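Some notes on the structure that comes next.
The other protein chains are all here in position, but one chain of the complex has been omitted.
Labels for the chains are A, B and C, by order of writing; each one numbers its residues from 1.
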Amino acid sequence: MSVATAKVQVKDMVVVMKELATEAQADAVVTQLVEMGFDVHRAMGGNRIVIGAVGGGQGDPALIELWDGVHEVLRISEPYKLASRSFQRENTVITIGDVRIGGDEVIVMAGPCSAETVEQVETTAAAVKRAGAKVFRGGAFKPRSSPYSFQGLGVAGLQMLREAADRHDLKLITEVMEVAQIPVVERYAHILQVGARNMQNYSLLRELGKVRTPVLLKRGLSATIEEWLMSAEYILAGGNMNVMLCERGIRTFESYTRNTLDISAIPVVQQLSHLPVISDPSHGTGRRDKVVAMARASVAAGADGLLVEVHCDPDHAVSDGAQSLFPQQFDQLMGELRIIAPAIGRGICVEPASRRGWGH
Amino acid sequence: MSVATAKVQVKDMVVVMKELATEAQADAVVTQLVEMGFDVHRAMGGNRIVIGAVGGGQGDPALIELWDGVHEVLRISEPYKLASRSFQRENTVITIGDVRIGGDEVIVMAGPCSAETVEQVETTAAAVKRAGAKVFRGGAFKPRSSPYSFQGLGVAGLQMLREAADRHDLKLITEVMEVAQIPVVERYAHILQVGARNMQNYSLLRELGKVRTPVLLKRGLSATIEEWLMSAEYILAGGNMNVMLCERGIRTFESYTRNTLDISAIPVVQQLSHLPVISDPSHGTGRRDKVVAMARASVAAGADGLLVEVHCDPDHAVSDGAQSLFPQQFDQLMGELRIIAPAIGRGICVEPASRRGWGH
Amino acid sequence: MSVATAKVQVKDMVVVMKELATEAQADAVVTQLVEMGFDVHRAMGGNRIVIGAVGGGQGDPALIELWDGVHEVLRISEPYKLASRSFQRENTVITIGDVRIGGDEVIVMAGPCSAETVEQVETTAAAVKRAGAKVFRGGAFKPRSSPYSFQGLGVAGLQMLREAADRHDLKLITEVMEVAQIPVVERYAHILQVGARNMQNYSLLRELGKVRTPVLLKRGLSATIEEWLMSAEYILAGGNMNVMLCERGIRTFESYTRNTLDISAIPVVQQLSHLPVISDPSHGTGRRDKVVAMARASVAAGADGLLVEVHCDPDHAVSDGAQSLFPQQFDQLMGELRIIAPAIGRGICVEPASRRGWGH
Partner (left out) sequence: MSVATAKVQVKDMVVVMKELATEAQADAVVTQLVEMGFDVHRAMGGNRIVIGAVGGGQGDPALIELWDGVHEVLRISEPYKLASRSFQRENTVITIGDVRIGGDEVIVMAGPCSAETVEQVETTAAAVKRAGAKVFRGGAFKPRSSPYSFQGLGVAGLQMLREAADRHDLKLITEVMEVAQIPVVERYAHILQVGARNMQNYSLLRELGKVRTPVLLKRGLSATIEEWLMSAEYILAGGNMNVMLCERGIRTFESYTRNTLDISAIPVVQQLSHLPVISDPSHGTGRRDKVVAMARASVAAGADGLLVEVHCDPDHAVSDGAQSLFPQQFDQLMGELRIIAPAIGRGICVEPASRRGWGH
């Protein structure tokens, strides 16, 4: 079996014995499983004894796999519950004012990587609103791989971002990096973003389960879909049911793009879970000239929304300039998405009246 | 440096010395590079000596990286030439009768994994033609990971496939697995397919450089884009300029899908190379219920064509049934693609007149 | 270039122009680089213009790569400084009482995954001491992928662990998961462990830079070696120079083992950095029957230490039982390591006198 996810206690499993296992070994396995509270079914699978263990028991498959005569242990149930389609059949729709995420409309969230100045924030907010975005994105607390890099404007940045969002009737999404930041970020943001590097920061996830502000949970760079859903489960288990998932690229051997945006995760997650799935083509590729193609592909694959970096002057952005779109590029992208979305029965923000005169 | 692709002799490079390297070590490096035929430029980069080596020389960067005092060697030039946009600025368009691959129209190639019976081949060919495919796909020589699996019908299969293709005015693409099969496959097929597992079968590539039949070269499961273009270079260097590339999924840690279809490879390759890029969502996902979403995403990302498995009765297919579309699913997909293609200025086969009455 | 690590501001770089770039484009690049504070050298590399940018400037290579006519940007300097061998030529040796990590002796840290009971902790501590371990490991705050799993005993666990360590003259290493836990964990532990999932929890790293207790920094599941060293840089930059690195397995496509222990990272890190490197074969494999072989391989490859899970009764461990060694297995492993270590000029704890009579 894949032991990648085996650390969870599992309720239902199939224990496959080695072909060369003895009857005595099989008997010992059965006895132990019964002691652990399982109902046990025993059968012959070709040349092997196969033991089904279901019912009220609980055990660690990785450990049972080491018992004498055991070949492998197959899990039957998923380790997540509240995040699964079995738990809730209908799509979760997260409503923030007049914005509905997970419904018929593809919701586009756009804005700069970081808040830098009042002018930069204002100009960019105006541009993304004009093009059709419904949510404004921007960072005030920045996770940076170098201790020598710009770390964000903090609360001052939050204020700038929220004021610009309000001026343009946009909702605000921004990142929260640690437990201590939750209260202040919650005061300003409509959606709390958990970055890829924090996907398994369980202390943070647990606290986010206690608030009611919607959370966007990015997939870790090397997280399996199951692990991603397990991290969502942490938040859901705390009582916060407003969780949306965000695919932002996984790490592979290919080095031409910064990451490999796993577009197939979109339909896969939609089958396994009822939570909305957002795609982030900016971090998924790391290069402005690939963002547009991947944004189109994400919507064509069925994404419930996009998270796109747009900057009024990418060449002078303090961070992520290389993957930020120019406002005109974003505007053109929105036009293309308005053609694509109907192919899968989705809508996207219609061209607002205020948009007339763009570029004049 | 990444030494992943370092085995190639390189013409232009930058040799970065260690911060602690001595003048004598730098002198020795310069002397050796000059002896190897390079023009050498020397400069200080911060605390390091940096040596540019260009001009007529040739050397193995991985080897030079081991010289005393050398920190790393950076390649300047790509190892491929004929496949690059620097060599040819305009897109290559491959013309087979009235089918033009790499032009304005997105070309769809569809059909069963394997030829099984005359009826199965005929029924599937009729269905894919009716839905708008221009090329018929189907296997007669099958690479199978188990020696105990069905290995294909061979020449009898080729005959079936070609007859059905001709009856429905479709071109035929089929796989060639080894050098000895080239003459017979060439007799029947309009396009020779090289499978992912043979992407670095250099004996085969070299022979395909000697024919003039177009070749579709699939990306290996763990091939970088540079290696893929190097394999195309083998065929081009032999004189066969009719090469198209096919993304079919790379191997990652994610196990829910069989492979991870790297859709970002489509715009990347189109920037680096003039060769057409085809996407294979069937092998890229391995699951029928994900194929349609990934086919749409591929076209939205700009693919020049699709390679899709369709079977008249997937549940009883001898191979790859799980990833084969039902004819009705394929027909619906084509309808969706007709909406998406114009978003990027592409067309796709218009609904043929004969299609009226589908399902009656 | 690989943009995987491109988000850092870079001081020295080589800008390679496209073959088809114009003189005007090259001139524009030169002008901009000069404005950014660089000293600029210009040369012809084969058919390309190559521009060296060194000196006092600073820029984002990913952004420059998008300038008109630019083909790629090659970084010359590493983004980390204090962690590099260029900064400090001699090995860092971390001294905790009579234990010296990074010196001639291979230091073995062993103990249970989690503290469970006073007896379990005591029995295991006695066993690992007898076999030759110098440091006791054990968890009190546990990061668990499921919200429904055992989360550790907290401070009560810390007390148990420290008392057992003291009784047996062992130092204690234990995990700290969040900023708020640092003071309490520091009170009990000699070494603070940062788990793989927290390798890029920058808030935590920054705080650990302010304390003086040694830190063991695990490599993230999909972290490159450069990113790992950048995370160490966060702690070093804060002033805490007592950092050791711990390889614990990376995620690959192979699913038979939980992770793939990247043993080659040991010699690679020892070349790039002066910090000690520890190997964790328990998490690296996830299966007890593979731990011993990988522990031997780690020492043969030159690891400065090992971190091994040992449990007095693995079959009933509340966590990680499948990868915990029985005390007798650990004892035998230590015997094998005493043979291997001298092959590379290292020693390992000599058999203590108290060990006589083991098993009697």
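Going forward, a contact is a pair of C-beta atoms (placed from the backbone, for glycine too) under 8 Å apart; a residue touches a chain by one contact, two chains touch by 3 or more.
Computed from a predicted structure; not experimentally measured.
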Exercise for the section: Using the definition of touch stated at the top, determine which of C:L20, C:V118, C:A156 or C:A293 touches the missing chain. Expected result: C:A293
Exercise for the section: Sort through C:L20, C:V118, C:A156 or C:I339 and give me the one touching the missing partner chain. Expected result: C:I339
Handout entry: Residue among C:S222, C:N242, C:S282 or C:S319 touching the omitted chain
Key = C:S222
Handout entry: Among A:L20, A:V118 or A:A156, the residue in touch with the chain that has been omitted
Key = A:L20
Handout entry: Interface with the unshown chain - residue positions in chain A
Key = 2, 11-12, 14, 16, 18-20, 41, 43-48, 50, 52, 54-55, 74, 76-77, 85-86, 89, 251-253, 255
Practice task
Kindly note down the residues of chain B that lie in touch with the hidden chain.
Solution key: 2-9, 60, 62-63, 65-66, 79-80, 143-149, 177-180, 197-198, 200-206, 209, 220-222, 227, 230-231, 233-234, 237-238, 251, 255-259, 286-289, 314-315, 317, 319-323
Practice task
Can you list, in ascending order, the chain C residues touching the missing chain?
Solution key: 2, 4, 222, 224-226, 250, 252-257, 260-268, 271, 284-285, 289-290, 293-294, 296-302, 336-337, 339-340, 342-344
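Just so we're on the same page, only the chains that are shown with their structure count from here on.
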Completion exercise
Leading the contact tally is the pair A-C
Practice task
State which chain is most central when centres are taken as means of Cα atoms.
Solution key: A
Handout entry: Centroid-based (C-alpha) most distant chain relative to chain B
Key = C
Exercise for the section: Calculate how many whole Å lie between the centre of chain B and the centre of chain C, each centre taken as the average of the chain's C-alpha atoms. Expected result: 38
Problem - Distance from the mean Cα position of chain C to that of chain A, given in whole angstrom - result: 27
Exercise for the section: Calculate how many whole Å lie between the centre of chain A and the centre of chain B, each centre taken as the average of the chain's C-alpha atoms. Expected result: 30
Problem - Residues of chain C touching at least two other chains - result: 2, 251, 255
